[in-house]
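All protein chains but one are shown at their positions in the complex.
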Amino acid sequence: MRVDGKGLIDRTKPVRFTFDGRAYGGYRGDTLASALLANDVTLMARSFKYHRPRGVLTAGSEEPNALVEIIGATNQTPNVRATVQEVFEGLAARSQNRWPSLKYDGMAINDLLSPFFSAGFYYKTFMWPRAFWEKLYEPLIRRAAGLGSLSGRHDEGLYEKAYAFCDLLVIGSGPAGLMAALTAARSGADVILAEEEARLGGRVLADDIMVGGKPGADWVAEVQAELAGLPNVRIMRRTTVVGVYDHGTYGALERVGLHQPARANLPRECFWRIVAKRAILASGALERGIAFPMNDRPGIMMAGALRTYLNIYGVAPGKRITLFANNDGARVTARALIAAGVPVAAIVDSRPDAPMEDGTLVHAGARVIDTKGRLALRQITVLKGAEQIEIETDALGVSGGWNPTLHLTCHMNGRPRWSDDLAAFVPQDGAVPGMIAAGAANGTFSTHGCLAAGHASAAMALSDMDMRPAVIAVPMAEDAPYRLSALWTVEGKGRAWLDLGNDVTTKDVGLSAQENFSSVEHMKRYTTQGMAPDQGKSSNVAALAVLANATGRSIPETGTTTYRPPYVPVSIAALGAGGRAMGFAPQRFLTSDQASRDRGAPMIEAGLWYRPSYFPKPGDATWRDSCDREVMMVRQTVGVADVSTLGKIDIQGADAARFLDFVYCNTFSTLPVGKVRYGLMLREDGFVLDDGTTARLGDTRYLMTTTTAAAGLVMRHLDFVHQAFCADWNVRIISVTEGWAQFAVAGPQARMLVNSFLEAPVYLPFMGVAPVRVGGVDGRLFRISFSGEEGYEIAVPTRYGEALFRDLVARAETMGGGPYGMEALNVLRIEKGFITHAEIHGRVTAFDIGMDKMISAKKDCIGKASAMRPGLVGPEREQLVGLKVGGETAMVAGAHLFAQGDAIKRETSQGCVTSVCWSPTLQMWLGMAFLKNGRARHGNKLRLVDHMRDVDLVVEVCDPVFHDPSGEKLRA
Amino acid sequence: MPELIAKSPLAGRPPVTRGALTLSETPMDAVTSLALFPGQSKAMARVLKPMGLSFPAPNRVSQSGDARLVWTGRDQAFLIGVGAPAIPAEVAAVTDQSDCWAGLSVEGPAAHDALMRWVPIDLRPKSFAVGSAIRAPLYHMQAIILRMTADRIDLMVFRSMARTAWHEIDVAMTTIEARAARQK
Partner (left out) sequence: MRLSCPLCGSRDRREFYYYGSDDYLNRPAPEAAPEAWDHYLHLRDNPAGVTKDLWYHELGCAQWLLVTRNTVTHEVLAAELVADRKGAVR
């Protein structure tokens, strides 16, 4: 019910929204919970386990009950707290965890069966037969106990992430936070003020407190206006700081567009990573309940939430309200309600010495021992001495006291301290380096105390940063002492709930202790206390108290569970903003990309690069037809391929040769200028890191190439070797991968094609390199081959790459050749026995690939000492071999090799296959494999088995070089 | 003889404006890496002096006319905008980088706002002043980021990643524009 003249909602902006398909009206500034309460809707949810009818318990992000699904055009978001979701025109919300409807929920049968569903029920009941767990029990339980549902589609919503920096991060904008921000702002510090709610002000607004002689809302507006006008302040509303990380890093979730109709390009949420030199935690406190019998009915809520609904939203959650408390909160609430014209039936105060209250009936020394009302609260039963009093009421405000919101102080392993005075945990000083807890978050509960603490803590943080704090007079405000007499539970007949989110009762905690799950961490897992989406924000401390009582220990002896990030639920989509689909990694495009796509080439990912897989022609039925044709084209005429993706590293200096000798296992100081040499690079542990060719461009200048996949890895390795072992040498290394477009021209007619486009023809011997001019541009020509044919690679500055590729392909085509793709490139290299990272996969030594002789005896190099150690050489090693099989029978990579007659099992595997292809040149399937003592087993017949793909055939072991073993074509 | 037409990394893509921010491709005509050999800083200073340049301190740019010398690493800087001077081989490794990089610029009073969606560094003018040059990630990409004037930030990313970089920055600019128009 709306209360005239109360609230900060914008009554000039009415909005229509739906809940479970029914239309309701609210105002801009309402939350879904406040708007539903204004429409007298108190039943908002069904509970997790027993499917009991539930209303709203709180008015903040700690809400355990009122979780709903929000249905948007692109999203269906489950478990949204109705107390956080703001209403807007067209908002569609739906209750969850019920069937067929919120009022008639079939699963409410669980509630009748509740005696069987005590804590540990699942563990005890679904033990046998064991095999049933995975197939039957777990799916059933999950279906019954789920919360909201997902759409089953991709989340197409837009999410954002961002970084921010400041001197001082102020978390929370209640009296302490605002004073801290104001102090720091006036002192010239760079300030971020993060507030979870849509409005600044915290309990100044919720409790409608006078500050400095004026209404709290006016004071907040003044401070806000001043802060908003300062260039050194950034106010972040709807932003929850959810985690604290090392060295002043804070994670925060901003609800950017969730409070309004979806709008193109407007992110739903933004995940902020804020780096702050200092932080002030002014997150306030959370009110806690009292576990009295049947304390979960719709209409029973926190006394402080009642005030919030009244003062911020102008809503009275009932027509005849009662209050139950162990502190003065009940009477503060009663006064506010009465002043607004809302009838208050009675205050039930557990303190025997509770003072009387003018105009309101107070039952001192009394407790609520029962409640009635199936879908909404109707009546409470109060026990006062020996007398039972029944009171008709439709809303009961409860206050069991306040717990400082200290979660963030525990994110770096800090443990809170128990305060007997407050009967609550308070933050340990210095629990997070650089963060100070202030105000209610630090156990200061009066408004004046919070204002003063905000100022003082900011002054402390500023002094810490060597800034001079501005002096600000702390405004006058109420400074009432916090008077509370701890009361956690009320004995009685019915169940008394602690954790409403997970349906955990006092009895469950008692049972846990009785069954010896008496450590707090065990109790949590046994009962699921505090494991619901609200993480037990309003129930954990009470549960500890019950456990402490059951185990005969004090609360501090019992200890708390660990508070971990995030403080509130964070959608994975926000954490991974920008990383969906193609956003996952940068895309690297070749200069030939468009030319390849123009020819219909499917592009495949090679690392981050996109490379043409093959170039289809009319009549090609499958990729194999294209691939076979391209292979034969290279073998018979000429082919062109873009090989720019290979890593290229410029190495210069008087010690460049010495450096290469150190990082390669073979020697480069002896390489003449104008020549290229194959190099093998080892890791220090003796395994192969990478291979490639390196050209000597001048006396003191080399150009190294790496494989596409390992370009970054090699650069990091070279940087390490250089900086760690020879930083004083005259050598500098820099990547030029991106600077050169490089194309392979291979085949018997390669030389003719190359000479057709050079300004002056050159003769290059095999493994030669020379500067050339192409179309007025300086380029480089290498005579190297990865195909086994006479091959060249022509490199020009990248800006000319596309033009040169198109030209080369056109020329090749006039000669009967054309472009070839990755598939053909792979077949060509397998036919020739050249290795790639399929072979040098990190578990392979130089010995394994038959290159141990390359390790120079004359010099030290990275990996040399290890390469020859026992275990890395010898017949027990799996060595590189070729595999042949007759006819059309296909081999598969990944298959294992077995001696014929051996049992097929892991222990008898002789090795495995790394690469296979159909060779159009040799008209048979070829394979490369690693086989135990393989070089001595050429000619042997083995079984090749792949259970996954149902392959079992006999293959012959052979030399891995199938095509032109003598290399005549290469050197022609 | 082939006719080789030069193409810039984004092949002349026109600038895009979103709200108060404009994203453009900037030409990278001449970029030369100068990497000092140990103990050669004085010799390098002698080479640079006639050009009106000095070897930049970390995270800084030295500028003279069209020539910028941008710090890019330990004893390493990129000479941008002019061709490389003659440098004795024992002083520094000189490497042409002109085709390695794509140039992008974000112009507008809050250029840093868009970039700080992807760059984990405080790029606000107070902390990233005119004359600053840093090496930093743009999301997953390695980048060189510099501020030569108050309301513009220049970036260099690997040439092959230019399209991704453009896309990421454009998305950031678009969302910032949408944020400005949302309900308070």
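The first chain written gets the first letter, and so on, giving A and B; residue counts start at 1 in each chain.
To be clear about the criterion, contacts are C-beta pairs under 8 Å (C-beta built on N, C-alpha and C of every residue); 3 or more make two chains touch, one makes a residue touch a chain.
Everything numeric in this text was worked out from a predicted model, so none of it was measured.
Novice: For the chain left off this view, which of B:I134, B:M156 or B:I169 is in contact with it?
Specialist: Spelled out, the listed residue whose C-beta touches the missing chain is B:I134.
Novice: Among A:E134, A:D246 or A:E907, single out the residue that touches the unshown chain.
Specialist: Checking each option in A:E134, A:D246 or A:E907, the one touching the absent chain turns out to be A:D246.
Novice: In the full complex, which of B:R74, B:K126 or B:R182 touches the chain missing from this view?
Specialist: B:R74
Novice: Pick from A:A73, A:A339 or A:A865: which residue touches the chain that isn't shown?
Specialist: A:A865
Novice: What does the interface between chain B and the hidden chain look like in terms of residue numbers?
Specialist: These residues touch the chain not displayed: 58-59, 72-74, 120-121, 134-137, 142.
Novice: Given the full complex, what residues of chain A touch the hidden partner chain?
Specialist: Touching the chain left out of view, chain A contributes residues 163, 245-249, 273, 275, 412, 684-685, 715-716, 719-720, 722-728, 860, 864-866, 869.
Everything that follows uses one rule, which is that only the chains that are shown with their structure count from here on.
Novice: Calculate how many whole Å lie between the centre of chain A and the centre of chain B, each centre taken as the average of the chain's C-alpha atoms.
Specialist: 30
Novice: List the residues on chain B that touch chain A in their complex, please.
Specialist: 1-8, 33, 35-38, 76, 89-90, 92-101, 116-122, 124, 126-127, 139-141, 158-161, 163-165, 168, 171-172, 174-175, 177-179, 181-183
Novice: Any idea which chain A residues touch chain B in the complex?
Specialist: The contact residues of chain A facing chain B are 28, 88, 158, 160-165, 190, 256-257, 259-260, 263-267, 273, 275, 578, 583, 585-591, 608-609, 650, 652-654, 700, 727-732, 734-740, 757, 759, 774-777, 796-804, 807-808.
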